[in-house]
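Supplied in structure tokens, the structure appears directly below.
Only a single protein chain was left out; the remaining protein chains are all shown in position.
Note that the chains take the letters A, B and C in the order they are written out, and that residue 1 is the start of every chain.
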Amino acid sequence: MAVNETVEITGHLIDSGALSMVLSDIREYGGDFVVDRFDVGYESGDPSHVVITVSADDDEALQRLLMRIQTRGANQLDPGEAETAVVEQDGVFPDRFYSTTNLATRVRLGGRWVEVANPEMDCGLVVEGEGAALRVVTVPMVDVRADMRVVVGSSGIKVAPPLEVKSGDVFGFMESDVSSEKPQAVLVRQVADGMRRAKEEGGKVLWVGGPGVVHTGAAPAMVALVDAGFVDILFAGNALATHDIEASLYGTSLGIDLDQGHGVQHGHEHHIRAINTIRKAGSITAAVEQGVLTGGIMHALVKHGKQFVLVGSVRDDGPLPDVYTDVIDGQRAMRAALPGVSFCVMVATTLHSVATGNILPASIPLVCVDINPASVTKLADRGSSQARGIVTDVGLFIEQLAMELVPHYGRQAG
Amino acid sequence: MAVNETVEITGHLIDSGALSMVLSDIREYGGDFVVDRFDVGYESGDPSHVVITVSADDDEALQRLLMRIQTRGANQLDPGEAETAVVEQDGVFPDRFYSTTNLATRVRLGGRWVEVANPEMDCGLVVEGEGAALRVVTVPMVDVRADMRVVVGSSGIKVAPPLEVKSGDVFGFMESDVSSEKPQAVLVRQVADGMRRAKEEGGKVLWVGGPGVVHTGAAPAMVALVDAGFVDILFAGNALATHDIEASLYGTSLGIDLDQGHGVQHGHEHHIRAINTIRKAGSITAAVEQGVLTGGIMHALVKHGKQFVLVGSVRDDGPLPDVYTDVIDGQRAMRAALPGVSFCVMVATTLHSVATGNILPASIPLVCVDINPASVTKLADRGSSQARGIVTDVGLFIEQLAMELVPHYGRQAG
Amino acid sequence: MAVNETVEITGHLIDSGALSMVLSDIREYGGDFVVDRFDVGYESGDPSHVVITVSADDDEALQRLLMRIQTRGANQLDPGEAETAVVEQDGVFPDRFYSTTNLATRVRLGGRWVEVANPEMDCGLVVEGEGAALRVVTVPMVDVRADMRVVVGSSGIKVAPPLEVKSGDVFGFMESDVSSEKPQAVLVRQVADGMRRAKEEGGKVLWVGGPGVVHTGAAPAMVALVDAGFVDILFAGNALATHDIEASLYGTSLGIDLDQGHGVQHGHEHHIRAINTIRKAGSITAAVEQGVLTGGIMHALVKHGKQFVLVGSVRDDGPLPDVYTDVIDGQRAMRAALPGVSFCVMVATTLHSVATGNILPASIPLVCVDINPASVTKLADRGSSQARGIVTDVGLFIEQLAMELVPHYGRQAG
Partner (left out) sequence: MAVNETVEITGHLIDSGALSMVLSDIREYGGDFVVDRFDVGYESGDPSHVVITVSADDDEALQRLLMRIQTRGANQLDPGEAETAVVEQDGVFPDRFYSTTNLATRVRLGGRWVEVANPEMDCGLVVEGEGAALRVVTVPMVDVRADMRVVVGSSGIKVAPPLEVKSGDVFGFMESDVSSEKPQAVLVRQVADGMRRAKEEGGKVLWVGGPGVVHTGAAPAMVALVDAGFVDILFAGNALATHDIEASLYGTSLGIDLDQGHGVQHGHEHHIRAINTIRKAGSITAAVEQGVLTGGIMHALVKHGKQFVLVGSVRDDGPLPDVYTDVIDGQRAMRAALPGVSFCVMVATTLHSVATGNILPASIPLVCVDINPASVTKLADRGSSQARGIVTDVGLFIEQLAMELVPHYGRQAG
């Protein structure tokens, strides 16, 4: 017999497409719906409010459907109390565990709403402490331990709606569709505005980068941005750091002679020798202190005391001694670096972009820049609904961004 | 029974890969070869000289193979006299017609070598006049007429080897492989150098452009380049001109609001109304003169008396009154504009790039810029061996090119 | 002072995203709106009905906005009578001409609704005859003549809503987003079902193809589909036909030896010689009749008396004698071939796909197949809202389609 539940959702439901996505989810999960109430925003700019009764074949299907549409901001009208279950096995959630969204989330326990500390998608909610000390934290599957209390089912949970893209806002310009046919200079200027605003408000700017940053010749512009304070944290892999260091030590990066533009294809042994040099020094920071590494992006980060988290991948040579070879340890280090971040830009990497999107709250503005449209699309498809994409040349993009943000940058070069 | 012919080829055969391509062609046409002589360039920089005897199953196969490898610069050692046949039917070559390359070509007639006036690929060679007035011209199939004399077979023809990419040369940087991972700022600077040199030497700069020039917001930079004299001729289609004019008349281009970056997707009726406006004026030039069109790329070209050739395609709306709706007429107009051109840059169009590559002598340096690697590859695959590709964002590329070439450009904007 | 008009729209407005697009258009055209009434479909499957008052700064802006949202199916609540103006100049519409959509359209004249004969986008509506003989036809700009009566403004016009994608329908599977990560075998089967149904209902299947059909080795499968009656009309350019004929005459296509897979890159003179051969024969049909052309796709079409329309482009060599060198003549020939078409598949061509999309009524199901996602996206962006895209290998797609549709096809080969 069919079971049902009533949900509500508020916001610019029609023009944002949010309601359309909720109804689409319901059908795709095999459920059904009746619209109980629809208070439309009568004037443009007014939010709408809609109440829908959702039904499914059985309770398990219903619970999962409710979790699903909660990723769009649809909350139960009468969510009741959250239900919890005790973890029986390290690293394994109870069967009916509530799978989190990256939206701001509250959980109703003992009659009051508790704000979840650190929203992140595809995790569980662990309830710790009691009474006034009670708190709810997001815990990834791998870190859950036996005897922890975990929220199960979909009752007692409310999420804030996804970031709304307001007209005239910093991101008003970037429609959800990804295109290389946009006025690029305008986009650069608006990303610069977003970074400036983040810094003015005391936030940190997080960069996520791939080796293309170095290959496209953007390292000098990137160094200028680090010097000027627009790079607080860098998430990357072994490749970006290696090619940057290789370029500093040998003037090449995977075989591209960056001054003349002559290509040394593959470059073969330069990069492995660069890694060996840093391993000998002990770490990137040690190599800077010993005067071995004297230029490039990594040098600039060390010089200014900025943070970087390098996480390895199966294709890595070496790797550099600073690289987390265990990806779970790497994820933990990335999570630990997030507090204070209020703007994120992802450049020329699909792997690290998706990894960062996975752990980033939906409330942090996020721009993804790549010459390949597929990289940009993939991020949004993986649930980072706040992601805005720019399909452009990474080298020229960073060059122009530096010209916007760093006084006198490029004036002598031009 | 197998027939054979001896050919020679001179140049940087090994490091340029030219010899490898000749041998590969021979095998692919089902022929065979023996290397008779190989004078290698003993030091780097020295040219090599090789003599090969090529064989095939019958004379027809041999003749066609010889024509084929002549596109690589391989000439018959003893070419003898050219043979001609009379055209019997308008628009149809004799069966054994010599199919041209885009290399500088000489034809031996009556014991002396006659330089071909206008090298172009996939055409025939028509012999006109007699005695001292004898000349050989390249004629496309569609323009050949009954009773013309056309060269047949492969005897009596010599070509100059393809443009060699010398180290340190303006194009030394751009290897034959297409890649988006190149130091883009260096590439921009070197294209700027190539254009400057062409202008200093009194040559014309030919641009071939697609509507992406307008969509990416590069029109102001392009106007600056026209104003500064770096655009002598523009080959394009109905789309570039329409979107440029639409942007001037309505501030949109296929729905992109270029100042704010807000997208008016499709734009639907703006472009068709822009076309109607120009048709009413009579022509783009008339619209400028009547004060109807007051800005944009087309306006700048008219203002400076620069030439443009717009050729239509089957997907065109309208079209604008200046567009050649007959593509053969369009090709003729493009050919007529080529004399004096000494540098060519192709931006954001596969259709018009290939069309221009078809008629452009191999001696004219050619840069192709597109965000899509396939566009760049296709040009080289179609026989424009001199083409060098840059995979980058067209908007930022033109912006940076203007900053390199136009004094003070972008200084106030930055 | 602001002017306004009330419009209504009916259908699956929320889940199809149609309403969201209408509101988005209003904002992008600088207008404003108030929702007067919103009758929501209370159960899934029920249509919704919404009434909106749209306002703009002046009447001209309002008229154009009304035309714009009519492309989404939004009609004026009280459209009144259509207004007409007389054309003053050949090939030029009156300034305020109504720019058409590709939706089924009715025009109110003399108090009654007249159905427009041939919906096509970006054209004008010409009123002919009087009284009972009065009719309204869609006329492209280039064909309008002085003294014709053309509809101006947005009054007196109603359109049918765009084709709705119903769940479980033949196209239910293909969401609006384009992706290469879809279960391809299922998609092939569903396209086969669509074609079978079209044939059963007496409709014609229109194919629009690029040369990739030949390069990917799909010609034998395509011939099998022609033989089996699943190709009634082919729209293409010079390239598809030339490479198909080249493959038949020489066993190559732009240098690909199709049996062995050995590449004869470029192929250079094969294609130009193939064209010369057909020009000598007089036409493709003549070449078949003379026994010159004995295989391939074009031969199969001629043998079965099927229609083909080849329209030229500026990059064409030759061209073949059957090619329309004037693109406007080509568009006219394509239009003339449309009556009776009830299914359209576009394969491996952006140019001809967009050209066909421009003239095809929105009521005809349309599938676009290409290995390049951009080709598929471009079609939808240009207004062919009914287009569904499949990003896949064209060669394997046609091969599998033939296995679905043609009994015994591929059984011996497998």
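Heads up, the rule we're going with is that contacts are C-beta pairs under 8 Å (C-beta built on N, C-alpha and C of every residue); 3 or more make two chains touch, one makes a residue touch a chain.
For clarity, every value in this text was computed on a predicted model and none was experimentally measured.
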Full-assembly contacts of the left-out chain, visible side only, are chains A, B, C
Across C:V35, C:V205, C:L249 or C:V391, the one contacting the chain not displayed is C:V391
Hidden partner sits against chain A at residues 28-29, 64, 67-68, 71, 89, 91-93, 95, 97, 99, 121-122, 141-142, 237, 255, 257, 262-266, 268-269, 271-273, 275-276, 279-280, 311-319, 321, 325-328, 330-331, 334, 351-352, 354-355, 358, 372, 374, 381-383
Even though one chain is not shown, chain B touches it at residues 14-17, 19-20, 23-24, 26-27, 32-35, 38, 40-44, 167, 373-374
Hidden partner sits against chain C at residues 167, 172-175, 177, 180-188, 190, 212, 215-217, 254, 256, 258-263, 265, 371, 391-393, 395-397, 399-400, 403-404, 413-414
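In this text, only the chains that are shown with their structure count from here on.
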Among line, ring, star, complete and other, the chain contact graph is complete
With centres defined as CA means, the chain nearest the overall centre is C
Chain A and chain C have mean C-alpha positions lying a whole-number Å distance apart equal to 39
Separation of the C-alpha centres, chain B versus chain C, in whole Å, is 31
Cα centre of chain A to Cα centre of chain B, whole Å, reads 44
Where chain A touches two or more other chains at once, the residues are 167
